[in-house]
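Only a single protein chain was left out; the remaining protein chains are all shown in position.
Residue numbering begins at 1 within each chain, and the chains themselves are lettered A, B, C, D and E in the order written.
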Amino acid sequence: MSDMMDDMEGGEGVVKKFMFVNRKAPHGTIYALEGLEVVLVSAAFDQDVSMVFADDGVYELIKGMNTKGIEVKDFSKTYRALDGYDIEKLYVEKASMDARGLSEADLIVDVTVLDSAEMANLMAEQDVVISY
Amino acid sequence: MSDMMDDMEGGEGVVKKFMFVNRKAPHGTIYALEGLEVVLVSAAFDQDVSMVFADDGVYELIKGMNTKGIEVKDFSKTYRALDGYDIEKLYVEKASMDARGLSEADLIVDVTVLDSAEMANLMAEQDVVISY
Amino acid sequence: MLHIVNKSATERNSLESCLRMASKGSAVLLIEDAVYAVTQGGVAAAQIQAAMADLQIYALGPDLDARGMSARVLDGVKVVDYGGFVDLVTETNVCQSWL
Amino acid sequence: MLHIVNKSATERNSLESCLRMASKGSAVLLIEDAVYAVTQGGVAAAQIQAAMADLQIYALGPDLDARGMSARVLDGVKVVDYGGFVDLVTETNVCQSWL
Amino acid sequence: MKIGIMVSEGPYNHQASDTAYLFARTAIEKGHKVPRVFFYHDGVNNSTKLTQPPQDDRNVVNRWSKLAEEHGVDLVVCIAAGMRRGITDDILAPGFRISGLGQLVEAGIQCDRLVTFGD
Partner (left out) sequence: MKIGIMVSEGPYNHQASDTAYLFARTAIEKGHKVPRVFFYHDGVNNSTKLTQPPQDDRNVVNRWSKLAEEHGVDLVVCIAAGMRRGITDDILAPGFRISGLGQLVEAGIQCDRLVTFGD
């Protein structure tokens, strides 16, 4: 814990519900990649972590990406490694999938598909929501 | 003319049609303000300059802005000064105005309102289109 | 829960997504370019009016002023200043920004 | 004339605006996140198919590959590489980016 | 109440940093604490001491530094995001420090609220 947070007592041992909301397509902007970096770091803090993929964020999980032609890092395999960090709660919004003509078979990892109302309830019960 | 452009012969005396396309709302991003800075500079080059306001760009011209509360520069009066720089061709797309419930009476400067097809023709006859 | 939207509804999909995924009784605060959505005559007005059945809709006054939109705010929308923004954050259990 | 669109049609309004203001016979090149619009089953597909009556629709292959979307491209859309992108710029009289 | 803040965009190009600053200042005026502001993505560009905005404009970087000095706000710049974008200790404005993403997660754990400002 850093010096500047000294006035925050009682932080140790707290387990909060952290949700990371991914709403951006990969490659066009860095949010998907840098968002993943936060999630991996959060794993070290023993929190109750979930990831949501909605809107263009569902495109982050598409199979078969090949980034050679645009000369950027292909980070899509990292989603498969989340499991090893005990990050297992991956949620996808159904309306977002439908609007893009996608199904679970198109995705690189196993996810739980929720309708918009279920997603709303899940969000409302979080302690911290970080979105990008 | 700079050294690096030495291999560009015949630039002097050329008059090109320059169009600056404004599609972003003011204040939320800097594109409206910095876009205006390019337009003012272009006036010194004796080119045939026009400005287009479409989509959220029409919000740049709204009367009665007061930026004190967000502590940023109010640059909206600069649009009134364009006239003094001989920049008189200001075009607004009608569909963009309609979608936002705006009419010419809401705008800080006189503009020519074009329908989408007229705007399409105007764009197609330009030599240089700079957008932000 | 507090949902914060900062982008224009005529430019991006974030307001629409927020309204779709906001649970009943939530507060939605529009700031920056998102404030255009609560103005009369715009395409988002109907969406906002429908949403007010289930959600509390707020807009940040200083952002409305900066955009010359303060006199056009839809009935039923609550205009708050930065102090009101802080209160909304502290009085709801969690907040989410729809970037 | 060449119109270049780089943003996802499900996130922003730029493709819609471009198609509305593109004159008949123009070329429209989709790059970066805009390439999703020319894929099967998406909400923009119908818009693209209707637009093909009056416009030439192109998509940048390397951006489709990077996004795993190369096998899903709509019929009638011409996929080009960076060389084809350069050719489109030089073979049309002027280009505009819908940022 | 303790309110943490994350800023995801750089100065001037987007309003995000302005809104975050005015929110933070107001929260402090109302008696809340803002223990930490975490700068991520292009937000790291808020921390360079080399900016020279026009005289008649606000100075985004200096405002953050002043808030840190007067109210003990911990201004943390993400090291990974900063390295990508050219933010180093040599050009850091007063009050900012470079550290890891763990500082963001920690702020989420220890603060009562975490508010994100971005594009």
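Going forward, contacts are C-beta pairs under 8 Å (C-beta built on N, C-alpha and C of every residue); 3 or more make two chains touch, one makes a residue touch a chain.
These numbers were taken from a predicted model, which means no experiment stands behind them.
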Shown chains that the omitted chain touches within the full complex: A, B, D, E
Among E:V7, E:A27, E:A68 or E:I87, residue touching the chain not depicted: E:I87
Identified contact with the non-displayed chain, of D:M52, D:V73 or D:V89: D:V89
Touch list for chain B against the chain that is not drawn: 1-2, 4-5, 7-8, 11, 14, 16, 18, 30-31, 34, 37-38, 41-42, 44-45, 47, 127-132
Missing-partner contacts on chain A, residue numbers: 27-30, 70-73
Contact set of chain E toward the excluded chain (per top definition): 10-13, 41-42, 45, 48-54, 57, 61, 80, 83-88, 90-91
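Please note the rule applied: only the chains that are shown with their structure count from here on.
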Chains in simultaneous contact with chain C and chain D: A, B
If a chain touches chain A and chain C alike, it appears here: D, E
Far-end chain from chain A, centres as C-alpha averages: B
For chain A paired with chain E, centre-to-centre distance based on mean C-alpha positions, whole Å: 23
Distance between chain centroids, defined by C-alpha means - chain A, chain B (Å): 40
Chain E: positions in contact with at least two other chains: 8, 15, 19, 22, 114, 116, 118
Multi-chain contact sites of chain C, meaning residues that touch two or more partners: 6-7, 10-11, 13, 32-33, 62, 94-95, 97, 99
Listing of all chain pairs that touch each other, if any do: A-C, A-D, A-E, B-C, B-D, B-E, C-D, C-E
